[in-house]
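Only one protein chain is missing; all other protein chains are in place.
Right, chain A next:
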Amino acid sequence: MSALLAVRDLSVTLRSGGEARMLAQDVSFDVARGQILSIVGESGSGKSMTAKALMGLLPPNATVSGEAWFRGANLLAKGSAPCRGTGIGLIFQEPMTALTPVLTIGTQLTEAMVVLGLADPAEARRRAIAMLDRVGIPAPDRRMRQYPHELSGGMRQRVMIAMMMLLEPEILIADEPTTALDVTVQAQILDLLRDIVRDTRIGLILITHDMGVVAETAQDVLVMKAGRTIEAGPVARIFTAPSAPYTRALLDAVPRLDRPGSSAGMVAGAAAGKTLLSAGHVSKTFHARAGLFASGLATRALDDVSLDIRQGETLALVGESGSGKSTLGRVITRLTDADHGAVTLGEENLLTLRGKSLRAARRKIQMIFQDPYASLDPRQRIGTSIAEPIAIHTTLSRAERQDRVGGLLARVGLTPEMAARYPHEFSGGQRQRIAIARALAAGPVLIVADEPTSALDVSIQAQILDLLADLKREEGLTMLFISHDLAVVRQIADRVAVMRQGRILELGPTEAVWTAARHPYTRALIDAAPVPDPTRPRGVRRPVSGDFAIGALREAALGHWVAT
C-alpha cells in the first residue's frame, strides 16, 4: 500500500531573542490509509511541533524544512496551500478550551462545510446531526443549539472529532486527545477513534506520552526525544524488543496496572500499624452562588465518608474528577472546612481546632500539590521556602535551620548548595522534590499528596514515586496519596479507597482490590485503564455507566470493604 502522507527530514527551528532552537530534527515517517501511527515522547520531544508543522500552524517565529508529500504536493514547500480541514484534521488535548465559547455547537460544526463549499447550510446541518449521532452524542438535535460550556469534557472531545470528520479528511492528527479526560472517558474516546479509522480508512497520527494509549490503539510507533527520532517500528516489536535504550527506559518507567508494585511486599507490616488518623462521617456540600439573592446548585463533594489511616502505610484515594478525593484531602489538612463529621489525630478532633492548637496540628499534616510550577513562590529562594515551616514550628537558630534545609535537600536527591536558587532554575521533577522537602521540613506525621506526579513526564514520575517509596521505607512516612492514575496507585499504595460522587465504594489492601475487585465500579475503572501491552485484545473495555451500589460499607473479606 502506498503512503497517504510521506514525511521526509522534517525540521522545525524556533527563533526567539536571537537564539535558535531545533524543536524537531530530521523526522521521517509514512502514514497509510487505515493506519494508526503513534508518535510518543515526553515534553519537549517535538511531537506536537511536528503536527503543527504539517498543519501549517507553527508560530510566526518558527521555520520549517524538509518535505511532506500529501496528494502529490509538498505541504512544507513555501507558498503551498495548507490542506487544513479537508485534507488533514487536527484534534487538540484540551476539549475545555478547544471550542469557541461564544458560538453554538451547531455553528461550529457546520461553518467550515459551508465556507469550504462542501455543503449548503441545510445539508451541512443534516450531516452535522448525523455525525453527532455517529460519534455517540445523545439527542444531537438539541446539542446543535447548545454552547460548549453546557457539555462535559468527553462530550466536547466527541464534538471536536465530529467537527473534523465532517470535513472528510484523509489524515487525522490527534494531539494527546485523551490526556485531559477521566480514564473511563478516555477508553470511550480511544474506542471511537479506532472505529472511525476502521470504518473510514483514514490515516490517524496519534500523539501521546502514554505508553498504555499506544499499546491500546497504534499499529506503528515513532519514539521521539528532544526533537529527534529515537526509534520507529511496529507496536509489537517496540514493546517486546525495543532496540534503543531510551525506549526501554521509557517502557520501564511506566507504572504497570497489570503487575504488582514494589511496595506490595510491605503490606503485612503496615497492616499491623495502629490507626494514626481517623475520619468519621465527613460530609461536605459546595453551594455554587448564582447571584446575590439567588442560591445556586448544591454539589455533594463528600457524603458521609469514614476511613482510617494507619501508622506507616500509604493509603491511596482513587477516583475520577468530581469524586471528592481532593476535597477529602483538603478537609484533613483543614484547607477546606467540612459540614459534618470528625477527623481525629491522636486525641484531637482536627475539625474543631482553632488558633494556636490548629497551627500546632497543621505542623503534623503537610501537603504536596499537583503542580510544582504553581506551588512554589517564584520570588522566594527555595531554601527560604523550605525553611519557612521550620522557622514557624521550631525555635532553631538561623544556622541550624540552614543545616536542616541542606539535609532535607540532600534527602530528596538535590544538593544543599541549591538552597540559594529560585524555583525557575529547576525542572518540574526537581521542583516536586523541593515541594517534598518543604513538606518534610515541619516534621509531619502524615503527608497528603494530591496527584503529586500527574504533571510530570513518565520517567520523572518514576523517580518521584521511588523517592516517596524510599521515604516511607526509611523514615516510616505515612501518606495519603490522592490520584486518578490506577497504575501509579497499584505501584505505591498499601491500601486503596475507591471514591465516586463523594462516597467510598470499595476499600481494601491494594492487591486484593486489584486481583479481586468486588464493586462493579472498581472493576469498570480497572478495565478502562489502558495497559502498555499491545498483545492484550483491544476494544474489549466496557464503558462505565448505570447506577452502582452506594450504600454502607460491608466487610467482604478481611480488611476489604465494599459498598452495598
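Everything below uses one rule, namely that contacts are C-beta pairs under 8 Å (C-beta built on N, C-alpha and C of every residue); 3 or more make two chains touch, one makes a residue touch a chain; residues count from 1.
Operating definition for what follows: contacts and distances are computed from a predicted model.
Missing chain, UniProt name from the options "Peptide/nickel transport system permease protein", "NADH dehydrogenase subunit F", "Predicted Zn-dependent peptidase" or "ABC sugar transporter, inner membrane subunit": "Peptide/nickel transport system permease protein". Here the missing chain is touched by one residue of A:Thr86, A:Gln219 or A:Thr285, and it is A:Thr86.
Residue-wise, the contact with the chain that is not shown comes from A:Met160, picked out of A:Leu75, A:Met160, A:Leu345 or A:Ala497. Contact with the undisplayed chain is limited, among A:Arg15, A:His149 or A:Arg201, to A:His149.
Even with one chain removed from view, chain A keeps its contact list with that chain: residues 55, 57, 82, 84-86, 89-90, 92, 94, 97-104, 111-112, 115-116, 147, 149, 160, 163-164, 167, 290-294.
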